[in-house]
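Complex shown without one protein chain; remaining protein chains in place.
Chain nomenclature is as follows: A and B, assigned in order of appearance, with residue numbering initiated at 1 for each chain independently.
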Amino acid sequence: MSDTRTREPVLSVRSLTVGPTEPGSAAILSDLSFDLHSHEILGIFAETGGGKSVLSRALANWLPPTLEFRGGDIRFKGKSTLDGTGHSMLRPGREIAYIGSRPQSSLDPTIPVGPQLVEKLRAVRPEISAADARKKILKLLAEVRIPSPEERFNEYPTKYSGGMMQRAMIVDALSTDPAMIIADNVTQPLDVTIALQIVRLLQQLARQHGLSVLFLSSSLSTLNQLADRVVVLQNGRVAEIGETQALINAPATPYTRTIIDQIPRIWRSTAAPAVSTRSADQPIMSVRDVKRTYYVRRPGHLNSYNSVQAVRSVTFDVMPRDNIGIVGESGCGKSTLTRLLTALEKPEQGEILFNNRPFNQMPQKELTAARRGFQLLLQDPYNSLPPRMTVGRMIEEGMRIHGIGKGAGMRARVEQAMTDVGLPTSIYNHLPNSLSTGDRQRISVARALVLEPQLLILDETVSALDQSEQNKLLALFSRLQAEKNLTYIFISHDLAMVRRVCSRIAVMYLGELVEIADNRNLFYSARHP
Amino acid sequence: MTISPAADPSVVLKAPALRERSVGYRILAEAMRNTGFRVGLGILLLIVLASAIYPEVTSLSATKISVREKFLPPILFGEKWSFLHPLGTDQLGRDMLLRCLIGLRYSFFIGVTTVVLMFCVGCALGLVAGYKGGWWDTIIMRITDAQLSVPMIILAISILGVSTPSVLTIIIVLGLSGWPLYARVARGLAITERSREYVRGLRVLGAADLRIMLLFIAPNILPGIAFVAVLDVARMMIFEAILGFLGLGVQPPTPSFGTIISDARKYLINAWWIATMPGLFLTLVLVSINLMGSALEKARNRIYGGAS
Partner (left out) sequence: MFLVEYLLKRLAQGVVIVFLTSLIIFTLLRVVPGDPVRLIVGGMANDTVVKEVAEKMGLRDPIIVQYGRYIAGVVQGDFGQSYVRPRNGMVVAGGEYIDPTKSNMAPVIDLVVERLPLTLMLAGMSLVFALLVSVPLGIFGGLYPNRWPSSLALLVQSVFVSIPNFWLSIVLILFLSVKLGWMPALGYQGFAYVLLPAIVLAVEICPFLIRTLTVSLGEIMQAPFIDEARVRGLSRWRIVIGHALRNAAVPLVNLLGMQLSVLIGGVLVVEYIFDYPGLGHLTVLSVVARDFPLIQGIAILTSAVFVFINILVDLITYAIDPRVEL
């Protein structure tokens, strides 16, 4: 696809500089220059917060009022789109279409999907009749492989899954026959498998419709799957531009090299699976034939229920210092299993033993005491901490509940835990509002650590973080394991991540544990898709 | 928490104090930047101080009849006005300003006490219903619905109409008929809070339900409701006035806005100020309370909104 270089580029960006409207503030994008050729898929890599959204918004004429063009030019099909006063004259949605990273919240939740897509098409191209627009949308919905588009057309956005909604948004972008598409982190909110489908679909559609695609992502491995060329941004500047393969195999700048080194690769056997240090001890936790069914009110009916077997006959043991990973797609029963493991819910059948004592036989008091031994770290660092409470007080809370430590002794322990997880003790009295996601997760870790648990259950704990933060936190976990003799259960949809840190991996599928094996063995003899 | 003798008490004691001050202080500071808040606060302070001090120091009486001074118009109106009676005098020659200030004492007292009562009853029930769910929820909410479906005023006047109104009965009746709204709001918020991740985190940490409710959920949802409660003080003061107007409020000769205005209707044409001045006075007080209430609410949202 690189035979079009000689023709004029669809989009050419020259010394583009964008920054906040506040005078004197630092620019977010400075002196960016690159070209997008026709029929090309150009990948743009930047870390989270590295200016991807600002760039895509600038190109789509969608800058928020707080940002402005400071200099440079954006030329679309040879014509400048900026007027002299620093405003874009581009008609949004017509020639340059945009697909974002928030498919689930991109459409009005109170109106069915189809009519909204038609509304957009007719708003941008009023010459198309309502009937034609409907036909066109239906055709495109079929093209992006949305099953039974006629029915789906009249369904509300909340009925669409994340992947389906992203397909609908692709239809939304394609419907006006644009010349190019800006795809801003479109795979970020999706499961790995769904993300891959979306990437393939975009690739195929771009070829069929003769589109140029600007694909912005913070995952170099995703770009590797589809981009012809890649632009690497560092701090809002171009660090490197090159053919994808060449760039990945022989990065020219040290920055690119560090990025590439951070990519977890499930195919790279040199990333040795964590050595199992299993001993012949008693298991810390054992799960015996556990079953849990939910009854959900069937939509549209008052007294009929659907039963969902969220977890069926799951059995496994967790040995001391043995890191177990539990992986599966969303909806496979992982979160139910988490609730069972943490004794927030009782299984209908089977039992869970912690240090050889079954949960369901413990009296309330004993269960509370036992909770010290196993702690849960949650996914969402924004919602998992009690709001409006200072950092120190949050970490103390566990000790207060269990009545450990008093006065200055408590404070000393809290500060020790903060130091252990790499938080400065100076933020003891701060509210966590201004902390980064990584630091917030550290608070959760510290909060669990003050209780001196034996077992940490990590429910997607690092998935909300970007690659480099993830690495730092994983490093922290392995250091803590060495220092404090911890055992981890990692629950995640991210196979690659789990693969790096776990000695044994269990795969869940539709509520069942379909495979449990040593890390090394699993992928070479995978028995299940 | 107890402090072991060996520990340095200053370190430990400072921590919670610092936190309280920093957040509460920031909200107040934020609200102070709002012009409406400053104006409201100024007016309210002035009037509240006046109603606390003036009736005690003045030689005038709010109840003594003085025929010679009846129907004096307020300052700058008509011919016979005097600085002694800035809001004029009524049909019995009593000073209007003094009567307003004393009326305000009752009105304010009833307003605040009623709201505190409503707040406590409503939020406690709502919190339990929302957090516990199940039967707790069903029973509490059905009672709430029933109570809510009879407009407060019908309930209040029915009860007060057949019993003898006094400050205490007024507070109880208003408080007991006003709690359902608080219960509803508290329940809604408690349900949202209950499903938040941090509650799951706390439960795994080992916290009991009561601890989560009182230490975490309550401090999270109550301030939000408390700020609305500031606005409700104004509403209850109006309510008290309405009851007085209907003859079901604080009984004469104690001056109350409602009774003053109700009595003055007879003299509306000749002495318009007797009916209008107390209303204007009350409106001024209520506007200042409302301005402060909404400024506080805004400030709180901004501080907690995570914008900082």
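By definition in this document, contacts are C-beta pairs under 8 Å (C-beta built on N, C-alpha and C of every residue); 3 or more make two chains touch, one makes a residue touch a chain.
Nothing here was measured: the structure is a model prediction, and the numbers come from that model.
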Discussion item. Touch as defined at the start, partner being the missing chain; which of B:Leu72, B:Ile261 or B:Ala299 qualifies?
Written reply: B:Ile261
Discussion item. Please identify which residue in A:Pro9, A:Gly51, A:Gly72 or A:Gly100 touches the non-displayed chain.
Written reply: A:Gly100
Discussion item. So one chain is hidden, and I want to know which residue out of A:Ser30, A:Thr81 or A:Thr176 touches that hidden chain in the complete assembly.
Written reply: A:Thr176
Response to the item:
Touch rule applied to subunit B and the missing chain gives residues 36, 142-143, 145-155, 157-159, 161-164, 181, 231, 234-235, 238, 241-242, 245-246, 257-258, 261-262, 265, 268-269, 272, 275-276, 278-279, 282-283, 286-287, 289-291, 294
Fill in: Sites on subunit A contacted by the missing partner chain, in the whole complex
57, 60-62, 91-94, 98, 100, 102, 105-111, 119-120, 123-124, 156, 158, 172, 176, 300-302
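The criterion applied here is as follows: only the chains that are shown with their structure count from here on.
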Worksheet, complete the sentence: In whole angstrom, the CA-centroid distance of subunit A from subunit B equals 47
Worksheet item: Which residues, counting only subunit B, touch subunit A once they are in their complex?
Response: 1-4, 6-8, 11-12, 15-16, 18-19, 22-23, 196-198, 200-208, 211, 216, 219-220, 304, 306, 308
Discussion item. Applying the document's contact rule, which stretches of subunit A touch subunit B when the two form their complex?
Written reply: 342, 344, 368-369, 371-372, 374-376, 378-380, 383-390, 392-393, 397-398, 401-402, 406-411, 428-429, 431, 433-434, 444, 447, 451
